[in-house]
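Here's a slice of the assembly, chains where they normally sit.
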Amino acid sequence: MGIFVDAFRGGLDMLVSGATDVWSIVLVSVQVSGAAVLLALVLGIPAGFVLGTKRFIGRRMMLVIANTGMGLPPVVVGLVVAMLLSRRGPFGKLELLYSQPAMVIAQLVIALPIVAAVSAAAVSAVPRELRLQARSLGASPWQEAFMTLKEARMGLIAAIAAGFGSIISEVGAVTMVGGNLAGKTRVMTTAIVQYTRMGDYGPALALAAVLMGMVLVVNILLARVQSSAERFEA
Amino acid sequence: SKSTPEAANPEPAPVEKTKFVLASTTSTQDSGLFDVLIPAFEKANPEYTVEVIAVGSGEAMKMGENKDADVLLVHSPAAEKAFMEAGFGTERRDVMYNDFVIVGPASDPAGIKSAGDLNAVMAALAKGKAPFMTRDDKSGTNAKELKLWAGASVSPTATANAADWYLSTGQGMGETLKITNEKQGYTLSDRATFLTSKGALDLVILREGDKALLNQYGVIPVKDAAHLDGGTAFMEWITSAEAQKIIGEFGIEKFGQALFTPNAQ
Amino acid sequence: MTTAATICITGVRKVFKGKAAVDVTRLELKPGRTLALLGPSGSGKSTLLSIVGLLEKPDAGTIELDGVRVSVADRAARMTMAAAFQRTYLFKGTVGENVAYGLRLRRVSGAETAERVAAALERVGLPGWQDRSALTLSGGEAQRVALARALVLRPRILLLDEPLASLDPIMKWRLTRDFAQILSEERVTTLYVTHDQDEALAVADDVAIMREGRIVAHGPVDEVFGLPADDWTAGFLGMEPAIRGRVLETRDGVAHIDCGGVDLFAIASVTTGSEVSFGVRPEDVLLFEADVVVPVSSARNRLDAVVAEIDPSGATFRVVIEQGSVRIAARISRAALADLRLSVGTPVQALFKATAVRVAST
């Protein structure tokens, strides 16, 4: 295991010494993935609610699309978004390629199907009668939806964790559309890749540890909500 | 037809074949050279099959250190020297070189085309009129770039507005060229990669031919590697006249010019 | 409390897989009255309740609330109602949160909510249960929480689908009495689905009986229970079907009816010569041995009949007796059955008062 320990210790030293501007990288990660995850939740959870509760023509097709979307290779997303935003592409005028907004777009495309598909499944497990009961007590459609999401919180948290996880850990697409520009679009994952390519496994692992620590903290917070539902169970 | 990443190696290898790992750079692989070189090697040395792992020069040498590669084909003379001195390689031989070019927008806002020598070019770039993309990945290209700055006594990261013009991509040549294109800035590229991806770029060669822009490739079998015999055989073959001839002709058909100049002793 | 609400549904149909679960020409919930909805399992009671509650869209027909047509999209209309379903569904959380749910939606202040929740829980026999998890309640406890959750809203319209089915008799009767009082005092218009005729009798003003999606009987409790509209309804209510006869004469409000040679007297305003149908409630029929001399009593009707059927029905027995084409049932105790030594074929005397005969013109 010496190979790990050595590498890791070296990397940690480097991060702590401030030789690398770790915190700017972390900040960019938080900004980009935070924005993307928020958007993914804002769009994906309502989509999941509709897919999980309503019956309409094309619903099954949309479920297939969402499920398929979870298999969308991030590099393909990156490629397509890059082509769209490239100077020669249709949205070239916006000059968005290699900027944070571009990364947010790509990550959103990656996380959206996950959030939508998993929350659709979660919401569909809430008995229809419970929704009718809420409605019969005066709930508006929004209040009814909110109640349903609360009932489905275990699955919903899994959806959020999966969406967040897919985004924060993603590297292919953000590299392609962000360009890994130091201080601008370099995020934790792209920095990890860079260190790896440079053979600097130490900082790579140290950054990975920082990343995992962040994910862990987020998930510990999410777990509180998740298990708050179980307080009431037998 | 365009070059493809698939090696024409349809028959399953006979059992007695030894497999060894060649760690090389992405730029070499992306140029398509291995697609002709490897089949030729395997034909000449039927007892071997080669697995090419394309990574940055830095990682390639790390693979050597870890004995995950049996032979390296890299272009980072200073690092190669250190690698040899640390005792990781059995020997190092020159294989070929290609040359670096400085590319940028045709409008050439920094005016490097008309600048005198390379030092003047670097100084002009350091004025920060347009972004300069550095690969910043310890690759051969990156090493060469840093050498050029040093030669001109410029420390780009120390300039006042470095964050605005000296952009670190931390990526391979192809990606860095794409970013350069989007930013309509400058970068140092190996000729092969530039020619390969030129079609998608609005960039032109602004400086070429300067002596300091040569890019020397070396081959190093890894000491104590599991399949050192294969690595050594590869070194012997690639420095042979037969292989050197293949290298000298590679690219003529596609680009109208050779991408590499063989120079094995 | 605002004025009592009226609900009128017209031409309502709901079809599942080609079969009409509900097919109601017209049904009115009168202001401030409680309508008990009875019917066999699967007859469409619950479906009708969710249509009236604007929870389920009917395939056809209209629902009018106070004369105004409403639909599932009318939240304002739904806000005047509250429902407790046949199968209890509680939200994850505490009992208190469940009961407070509708109040919170109505932005009732915290203090008032706490007070009303406490009162509602007290009313259903669960005082101080606010902090218990709603997911670990027993069947009857859960059902009472669901009931409290609807009652606490003091709705103008209450929709209850077998709200007391999982309760023990003591609790059931306590709540039944409570209900009857609340519902009439607060003039809540109520649709009350139940399988229990006694419960209906205690709570309801009106009764409707459903069969295969249709309303086959509808009217005030006494009328529907007193004189089943047809053979099927009578059978469903555990009664003998109505008997047909002709009015021979009417004097002092007492109609003298002839049915195939048997003379009967009823308090009814019917025209002489008309065809009527009538019935007698089993509880109102007294049986005597055939050969005893029955003392003079206020019972105007006396039959010399024969026992046709004896069925145990819970703790009591239902004895069907026949004289000619007149066939009526009597409910008697186990002791009486033994004392009278009844078996099929035993001759008996049956006595019942003229007021016990319910008459309807045909």
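Note that the chains are named A, B and C in the order they appear, and that numbering of residues resets to 1 at the start of each chain.
Convention: a contact is a pair of C-beta atoms (placed from the backbone, for glycine too) under 8 Å apart; a residue touches a chain by one contact, two chains touch by 3 or more.
This one's a predicted model, so the numbers in the text were calculated from it and none came from an experiment.
Colleague: Which formula, in the displayed labels, states the number of copies of each chain in the whole complex?
Modeller: In total, the complex contains the protein chains as A x2, B x1, C x2.
Assume only the chains that are shown with their structure count from here on.
Colleague: Can you tell me, using the touch rule above, whether these chains form a line, ring, star, complete graph or other shape?
Modeller: line
Colleague: Please identify the chain lying most centrally, where each chain is represented by the average of its Cα atoms.
Modeller: Smallest offset from the overall C-alpha mean is found for A.
Colleague: Just give me the whole-number Å value for how far the CA centre of chain A lies from that of chain B.
Modeller: 35
Colleague: Taking the mean of the CA coordinates per chain, how far is chain B from chain C in Å?
Modeller: 91
Colleague: Go ahead and note the Å separation of the Cα centroids belonging to chain A and chain C.
Modeller: About 57 Å separates the centre of chain A from that of chain C.
Colleague: List, in ascending order, every residue of chain B touching at least 2 other chains.
Modeller: Residue numbers touching two or more other chains: none in chain B.
Colleague: Got the chain A residues that touch at least 2 other chains?
Modeller: Counting only residues that touch two or more other chains, chain A contributes none.
Colleague: List the residues on chain C that touch chain A in their complex, please.
Modeller: Contact set of chain C toward chain A: 50, 53, 55-56, 75, 78-79, 81-83, 85, 87, 89, 91-94, 101-102, 105-106, 133-136, 146, 149-150, 153, 159.
Colleague: In their shared complex, at which residues does chain A touch chain C?
Modeller: Going by the criterion above, the answer is residues 127, 129-130, 132-140, 143, 147, 150-151, 229, 231-234.
Colleague: For the complex, give me every residue of chain A touching chain B.
Modeller: 3, 82, 86-88, 97-98, 175-176, 179-184, 186, 190-191, 193-194, 196-201
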